[in-house]
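The complex is shown incomplete by one protein chain, all other protein chains being positioned as in the whole.
Up next is subunit A:
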Amino acid sequence: MIKIKLFCAAGFSTSMLVEKMVEAAKGQNLEVDIQAHSHANLRDYINDTDVALLGPQVGYALAKAKEVCDPVGLPVEVIPMVDYGTMDGQKVLEFALNLYKKKGE
């Protein structure tokens, strides 16, 4: 089970994307757990997450997020704007899985 967490301002708009990602994962029979949260609470989830993604609108907080995530080896990146805007669950899922693989290497 790979745990992916999406962080945006309040967790509302990413929760829509989460649904799309879950659908995409189901189509491929992937064992994933995907959730949306507010980036203010990132710290609370670092030990329970395999990949952290930031919405592009809070991309400015990436440096801060890295400070928190790097020490525990948690990969964190900003979701590409176009994939986010079009709510492309498949692409964002691939994006997350790639980050996860990279971490394993």
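FYI, a contact is a pair of C-beta atoms (placed from the backbone, for glycine too) under 8 Å apart; a residue touches a chain by one contact, two chains touch by 3 or more; residues count from 1.
Note that contacts and distances are computed from a predicted model.
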Looking at what's absent rather than what's present, what does UniProt name the missing chain, "Molybdopterin-dependent oxidoreductase", "Permease IIC component", "FAD binding domain-containing protein" or "Cysteine desulfurase"? "Permease IIC component"
With respect to the chain omitted from the figure, which of A:Lys26, A:Arg43 or A:Lys102 is a touching residue? A:Arg43
Subunit A residues that touch the omitted chain in the full complex: 8-10, 12-13, 16, 40, 43, 55-61, 63-64, 81-82, 84-87
